[in-house]
Structures are given as structure tokens and as C-alpha cells.
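Excluded from the complex is one protein chain; the other protein chains are retained at their positions.
Entry: chain A
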Amino acid sequence: MNRIVRFLVALLTVAALAACSSGGSSKTPSPGPSTGTGSEPAPTTQVKTLGLAVSTLNNPFFVDLRDGALAAADAAGVKLIVMDAQDDPAKQISQIEDLITQKVDALLINPTDSDAIVTAVESANKAGIPVITVDRGANGGEVAAHVASDNVLGGRMAGELIVELIGGQGKVAELEGIPGASAARDRGQGFHEAVDGVSGIEVVARQPADFDRAKGLTVMENILQANPDIVAVFAHNDEMALGALEAIEAAGKAGQIKVVGFDATDDAVKAVQEGRMAATVAQKPKDIGRLGVEAAVKLLNGGQVEAYIPVPLELVKK
């Protein structure tokens, strides 16, 4: 019985505080030093705040995206709050709700999953906060703009390069990204558009390694066990490509298997320059972040933005 009483007291205290705070906050200046943009709205001079919800920062690609966004926010004189969902859609929705609570002026969302994010986009819509999706889209709700590179085209570029590198002849493996993720679908689609029509090429292994380096390593080890005569690998991102590279080098096949990755992360570009990796498709994540912030700022200043803002791709070879 004691416990209930204590619990109720705790709840009541919180509730009472809530009442005090919501009643008093309009009069009393906020003592909070960190989040305060000033207690009273100062119409024209107030610094705009953007929220960026990233799917994961445990991947250099998204770290670059964030850095690009931060730099652009700095340049535009707006504040950018970044949240990392660690690839957990439930966590991402909570984080976006928290950003909405903070009344950000616009939201940049890099969804962990295009369907799962719909609830969060709808919440933002309801709060009247414009949403821009970056790199991955949302399958519902109202989105002001989508900033991304053409992943199908990138996959095709990678596929065509592989055809060229192996002279249109040989067994090829494909390391797929997180099943269902649009980047994985699109890159795979583009890749197959390029290689499936070539009679001498056979894709003997297609396995998901979830965009993860460690999984790329183990999956490639398994593929090499079953298909030691593979001549090329396309990985849906560089993390998996670098993991596969480890497996290939450990199997003593360095240089015999052409590895093509995607994203042009620093590690991958270095591996390409050293000749360990054949190529990587540069998706310019920094540009994605930058263009996302620029679009948001333009929107907030009353401008118009295109519904789809494409970010150019580039093949990085030695």
C-alpha cells in the first residue's frame, strides 16, 4: 500500500510541476542556458532551428551527411539539432516527437525505414513543421522535398564497370544492404539491369550483409567457401565492400577479385587508391546533407523547393 502512495505522490509532484511550469513559463524567463533561444519570441531576429533525424551515425556515410548538414547550417546561420536513431525505427519516431516538442522550424529526416517513418512525418505535419527527407524517402505523410542521389543509376554504373573490368565473363557475387531498405533495392535493381543481360556473367551469390562491415566479412567468407572462383563483387555500400575485402585478402585472393563498393567513404577511397578495391560509387553524402539544409532554409524564408532534389553521382576509380 505504501508503494502506491509513494508512486502517486511522485506522479502528483510531476503533474504539479507540469502545471506550474506551463502556467508560469510565459511570464518567467527560462533559466535554461542551453536550449533557450530566448523566452519571448523575437519575431525577426530569432535564430531558426532545424532538426536532423539520422538513421545511424555508426556509419561514415551518415556521419558525412551530418557534417555536410552542420556546415551548411553554420553557413546559413541556423541551429541544427542532430539525433541518431541507431537504425531503430521505434527510436527514430520517439526522437522526431522530441524534436517536434522542441518546436524546431523544419525537420530533415533520414528514415531508418520508409514505411515506419510515416507516423513521425504525420506528427510533424500535424504540428505544422515542414519535412524534408534526405537519402531515403517516406512512404506517407506530406514531405516538402526529397534530397537523394539516384541509387538505381549508381547501381547500374557499378554493374557496367564490373562488366568492363572482367571482360563480360565470370562469376559475380552481390552483397546486399538491409533487406527492404530502398537504397538496397535500388542499387540492386540498377546493378542487375547492367549485368543480367550479359550472357557471360553469372551472379552466383546474392546475400544480405545489412550494410555492415563485420557482416560483409562473414558473408563473404561463406560465399568464398561455396564459390572460390568468383571474379568480382558488388557491395551495396562500402562498409560491406571493405568487410568483403578483408575476407578476400584473408583467403589469399587479394587482387584476383574486383570489389566495387558504394558511397565513397574515406576508407573505401583509400582502398581504391591503394589498388585493393576496384572502385566505389561516390554518392556525396556531404552534398546530400548540405542540399537538405539549404532546401529547408529556403522553405523557411518563404521560397519554393523542388519535390525531388537529385544529388549527382560519380565513379571513383584509381
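Simple rule for what comes next: a contact is a pair of C-beta atoms (placed from the backbone, for glycine too) under 8 Å apart; a residue touches a chain by one contact, two chains touch by 3 or more; residues count from 1.
What we mean here is this: contacts and distances are computed from a predicted model.
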One chain of this complex is missing from the view, so tell me which of "Ribose transport system permease protein", "DsbE family thiol:disulfide interchange protein", "CRISPR-associated endonuclease Cas1" or "Peptidoglycan D,D-transpeptidase FtsI family protein" is its UniProt name.
-> "Ribose transport system permease protein"
Of the residues A:71, A:116 or A:251, which one touches the chain left out of the display?
-> A:116
Candidates A:68, A:89 or A:216 - the one touching the absent chain = A:89
Where chain A meets the left-out chain, the residues are 2-4, 6-7, 9-10, 13-14, 17-18, 20-22, 25, 30-36, 39, 57, 81-84, 86-90, 93-95, 97-99, 101-103, 113, 115-116, 118-119, 122, 139-140, 178-180, 208
